[in-house]
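Of the protein chains in this complex, one is absent; all others appear in place.
This part shows subunit A:
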Amino acid sequence: MSAALDALAVDVGGLRLKHPVMGASGCVAFGRELKRLGIADDLAAIVTPSMTASTRPASRRGVLRESASGLLAPTERPSLGVDRLRPTALPWDDDAIGQVVVSIAGTTIGECAEVAQGLRRNSLMRRVAAVEMNLACPDAKNSGRPFSHDEFQATKAVARVREELPRSVPLLAKLSADVTDVADIARGCVKAGATAIVVGSPLRAIGRPFGPHQHIDVAAPSGGLSGPAILPVTLRAIWDLRAAVRSGRLAPVHLVAVGGVSSAADALAALAVGATAVQLGTALLHDPSSARSVVDGLSEHLSHNGIDSVLDLVGLAHEG
């Protein structure tokens, strides 16, 4: 590994990455499309679409809608069930695709555990570098309130999933930023065994078409807003978590910023407020080459400022 790459290497809760730029769940599929575009190697890791216990078709078509500086995606998406995994033919089974973080989701704590169990059994954890738990899913036994909005339920869900996974597999808990106190929820998740916190999921939103239209039509209220529009919310949530770690409210934990990161400057801001890594989502849909430009930008920043490691940038904004 070259010195330049060494300077970018990070460890996110046990997930060792060649640089801090990952592809977000739902925006990189299982990696094959990135390979077709010749950019699979640009990302240190991809996060798969959220997998469920059994394959779930969407009840309706999942159309992305544009809003100012953002995209509104339906919350309900079709998913691949872990029961369909075959250890010798995984959907992401391609040497050209780097590290694979498997996102898992469920609508009850029992189902979350079942997904983790199925993943372990049916993939033998082959090529699974880490598991990301999508806690933004509605909890069917809690009036549809997302796990990530309820400290008790989130903690229980993470604990049950942790039990099902080998201790050597890093577990990333993906939380929502639109909660009263994200540090409270994160604290429970870390206690329950999460090795890193990813924040945040798309903001719950209702969409209307961008621009002047004769008709005002409103998308179903099950949408999630992502894209540059939500970057300030993401930065705030990471800031709060880092501040909680510094004040001792939250045990030391690695943070991953997702939501609106689309340039090297955005990634630097995310690192400065406390993230160790970032995930690109909407940015890749808009410009698949953005992963390369973010990594190059980070590398350039380090060499231009004589910084030895990207880790030296993490949390800098809290120092001042």
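Side notes on the structure shown:
Following the convention adopted for this analysis, a contact is a pair of C-beta atoms (placed from the backbone, for glycine too) under 8 Å apart; a residue touches a chain by one contact, two chains touch by 3 or more; residues count from 1.
Operating definition for what follows: contacts and distances are computed from a predicted model.
Per its UniProt entry, the chain excluded from the display bears the name "Dihydroorotate oxidase B electron transfer subunit", taken from "Amino acid ABC transporter permease", "Multiple resistance and pH homeostasis protein D", "Pyruvate synthase" or "Dihydroorotate oxidase B electron transfer subunit". Note that of A:Gly227, A:Gly274 or A:Gly315, the residue touching the chain absent from this view is A:Gly227. Among A:Leu8, A:Val28 or A:Met133, only A:Val28 touches the chain left out of the display. In the complete complex, the hidden chain is touched by one of A:Arg36, A:Arg86, A:Lys141 or A:Arg167, namely A:Arg36. Although one chain is not drawn, the whole complex shows that of A:Leu64, A:Met125 or A:Ala159 it is A:Leu64 that touches it. Taking the complete complex into account, residues 26-29, 33-34, 36-37, 57, 60-64, 66, 68-71, 73, 77-78, 209-211, 214-220, 227-228, 282, 284-289 of subunit A touch the chain not shown.
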